[in-house]
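Right, one structure below, let's go through it.
The complex appears here minus one protein chain, its other protein chains still in place.
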Amino acid sequence: MRAVQLTAPGEHGLVERPGPAAGAGEVLLSMRAASVNFRDYMVAGGKYPGISFPLVPLSDGVGVVEAIGAGVTLFKPGDRVCPIFTPRWLSGPSPASVRLPSLGGEIDGVLSEKLVIHELAGIAVPPHLTDAEAATLPCAGVTAWSAVVAYGQVKPGDTVLIEGTGGVALFALQFAKLAGARVALISSSDEKLERARALGADITLNYASTPAWGAAIAALTGGIDLVVETVGAATLAQAVSALRKGGRVAQIGLLSGVGAALPLQSFIPRAINMQGILVGSRDDFANMARAIMQHQLKPVIGQSFEMADLKSALAGMAPGAGHFGKITLKI
Amino acid sequence: MRAVQLTAPGEHGLVERPGPAAGAGEVLLSMRAASVNFRDYMVAGGKYPGISFPLVPLSDGVGVVEAIGAGVTLFKPGDRVCPIFTPRWLSGPSPASVRLPSLGGEIDGVLSEKLVIHELAGIAVPPHLTDAEAATLPCAGVTAWSAVVAYGQVKPGDTVLIEGTGGVALFALQFAKLAGARVALISSSDEKLERARALGADITLNYASTPAWGAAIAALTGGIDLVVETVGAATLAQAVSALRKGGRVAQIGLLSGVGAALPLQSFIPRAINMQGILVGSRDDFANMARAIMQHQLKPVIGQSFEMADLKSALAGMAPGAGHFGKITLKI
Amino acid sequence: MRAVQLTAPGEHGLVERPGPAAGAGEVLLSMRAASVNFRDYMVAGGKYPGISFPLVPLSDGVGVVEAIGAGVTLFKPGDRVCPIFTPRWLSGPSPASVRLPSLGGEIDGVLSEKLVIHELAGIAVPPHLTDAEAATLPCAGVTAWSAVVAYGQVKPGDTVLIEGTGGVALFALQFAKLAGARVALISSSDEKLERARALGADITLNYASTPAWGAAIAALTGGIDLVVETVGAATLAQAVSALRKGGRVAQIGLLSGVGAALPLQSFIPRAINMQGILVGSRDDFANMARAIMQHQLKPVIGQSFEMADLKSALAGMAPGAGHFGKITLKI
Partner (left out) sequence: MRAVQLTAPGEHGLVERPGPAAGAGEVLLSMRAASVNFRDYMVAGGKYPGISFPLVPLSDGVGVVEAIGAGVTLFKPGDRVCPIFTPRWLSGPSPASVRLPSLGGEIDGVLSEKLVIHELAGIAVPPHLTDAEAATLPCAGVTAWSAVVAYGQVKPGDTVLIEGTGGVALFALQFAKLAGARVALISSSDEKLERARALGADITLNYASTPAWGAAIAALTGGIDLVVETVGAATLAQAVSALRKGGRVAQIGLLSGVGAALPLQSFIPRAINMQGILVGSRDDFANMARAIMQHQLKPVIGQSFEMADLKSALAGMAPGAGHFGKITLKI
């Protein structure tokens, strides 16, 4: 079977490997599609901590069960399955007592024709999704779900602030709407704001033309309940200023730098809570898949490439590349 | 001004009282409408702990601000306002360190032409609601909100089980749908099940024709995430058997008796959580009002009576009376 | 190697089995000691759901690492290790999306000379504990920790009610004292009450001489914050009546029957919360081990038997057998 392998920062290629087999409790997947995240851009550039080359990249993908090992009860051949981001993280917060490896980071990822996973490390795919759509769920979808639902506990009547139109941002927009919330979304492109409104965004603002967008969003909305902070250092201070008392910050982004200025004088008296979000557990994924199926929700796909053209897919993740929705790969 | 006064168990009448005035921080309301709850039925029957006669009954009502006292900033004359159930309970769980009186229980209620409340003890009414609709919010609406949202943390994809078609049950149905959940509802009347489906119930079951309805609901849904337990002793055991692992019970009801049999052998290994629900705080009410306004939600009104006809309104709350939605009074 | 095997309800014997080897990520333990729980009594009697014979019994034990498989980093030969109760449950609530097997229940347990576990399924033992003491931690210790700390969130100044002097009860007593709480404990034996006071119990009551012990405990303490409900149907109603407003019930016990009468009229208005407790996660165990080490806490051992004398050990778990602390086995 063939796989893509990162060999050094900025370098990768196709390799031929022996086909793996499913051991006890495991399933063998014939992979169909994958998608890229900003983390993959950093990994490929050699800028992600804890990785070593060679490495099969990417955490997000979907495959079809080709064979099952002894004792497997959750899946049968022919099922479509997404591997979960951190194979042993099943529920609750990320275990504090041990370090667990994640796909395409400390261990090989999904950009491979075949993949073996433990049956507990996979989730059945809602039937209405295409392979490309399903391939966006494990990291991007679950991260947005963790931010909006598991951490944010967004409820009907809340207002959620979304930054930009990347993959996590648009999932967050969709999940917030399912939960009965109102969505405010900022972008530097009026055209993208229009597309966001078509997806359900209630209030949109071009931050390029309104540099003090934090105060503007607070004025437009009466104060934000949850900000899905997908950008990083460039946005945190304004995002905090847009919050209402008791508001929350789901902190996800490192796109714009790592040293964020936090305005304590507005953070403390308004009793803000901020949480670092790093994807989520098997339970989070299962809950999200259930919601996606029930509401027949469709992830937003931006561009698609062939497996061998990882370079183009990653280029779309570069800061400023300005994608709308997810970038996927066909395997 | 006139008010209705309970004078002894089962007895009440109209009385003439001096009109109250708004002190510092207070507002004077000209009451427009009220509604009844099962608690009012018990209070009027002398079966509620901690009350003494004479007492102006009912907790749920709405009025128009007629005058404001010194220092009032939250309201102005002409505003429509609902008094909150427990005037000093502003946020979080009910204070553990002190006992607080509630309207129509330890202190006089709302069935009166005039009422003075502290400005912090009132919530502005969403404009799209009629007076009768607004008068259903303080106890019935907030109890359902506490069960489904504040305690239940219902999220998209969850399944919520509702018992019957009383006021709290139908609010719970509506709030669960706003939150993106699927709703299963049981009743002994096929006609009411049909009306519930029109309100959004996804799965309905006639418990009269399916006595083992707990197992039937579990089979139909794959397991319930939250049951809004509005009945009491007659339903708890079956409700618990309908839950999935990690499921929750919002325990509200005393309609069918107080000594409930709890099946520990299914409660413990499935890690069920159960919470006694007693209405909610000012913040809960404010959050609910915000959601109702944003979604233009309309409470379900069953019957309406004149203020003097409290007897008929209370009769509708008797166990087995079989109302659908809220019973209101015009003041 | 030898192991004890249950062969039918009430029957067991020693069997000779081939010695297992540690695969990748696994460790081979040479077992030193085990202990029994009420669950083991039910399993051996064929009264526990989801089990099948033959089965190696018991969940709680300790061993010394004899060999490690490829890639193991958490342990080295010579380390003392306790297997965790549910090998794949690492953190948070028990996963809702999958069923996980537990030692001595759905899968073979620890009453065996050798045992292979994944390295993530073991916890290093605090050095100050004897083997017998360490062997009490995985189910009994972690259950008490989950009840008092993870669920109960006991804080300084709280009062915790403990029922009896079994293994979980005495761990709960010790953990509550570490957390700065006051402990009330009931027993039918004045001699056991005296021993409980020596372990730190602040308030003790003989329930045999005070049948209405719930009200008596409420009067003595001003109301209980958390009851560690280890008994079952016979105690729940009185335990609830001892709680203060906002109090909590950690529901663990099935010793006295499964159909508990729950007094809704005191449960609801006091906003009681009740949670089914089924042991805990790897993180819970790791947190408990850290606390035990820091405070040099010693588990309470009642009796000890030889591995082959499982019968005597289990007899001590029969309802009414009246043990004080844990019953252990030497392997």
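In this document, chain identifiers A, B and C correspond to the written order of the chains, with residue numbering beginning at 1 in each.
The definition used in the following text is that a residue touches a chain if its C-beta (ideal position, glycine included) is under 8 Å from a C-beta of that chain, and two chains touch if they have at least 3 such contacts.
Quick caveat, the model's predicted, so the values are computed rather than measured.
**Q** Of A:56, A:236 or A:286, which one is in contact with the hidden chain?
**A** A:236
**Q** Out of C:1, C:67 or C:179, which residue would touch the omitted chain in the full complex?
**A** Candidates C:1, C:67 or C:179; residue touching the omitted chain: C:179.
**Q** Considering the entire assembly, which residues of chain C contact the chain that has been omitted?
**A** Touching the missing chain: residues 149, 153, 155-157, 175, 178-180, 182, 287-288, 290-295.
**Q** Under the stated touch rule, tell me which residues of chain B contact the chain that is not displayed.
**A** Listed in rising order, the touching residues are 74, 88-98, 100, 120, 281-283, 286-287.
**Q** Could you list which residues of chain A touch the chain missing from the display?
**A** 49, 93-94, 96, 232-233, 236, 244-246, 251-254, 257-265, 267-278
The working rule: only the chains that are shown with their structure count from here on.
**Q** Go ahead and note the Å separation of the Cα centroids belonging to chain A and chain C.
**A** Chain A and chain C have C-alpha centres separated by 39 Å.
**Q** Can you list the chain C residues in contact with two or more other chains?
**A** Chain C, residues with two or more chain partners: 93-94, 96.
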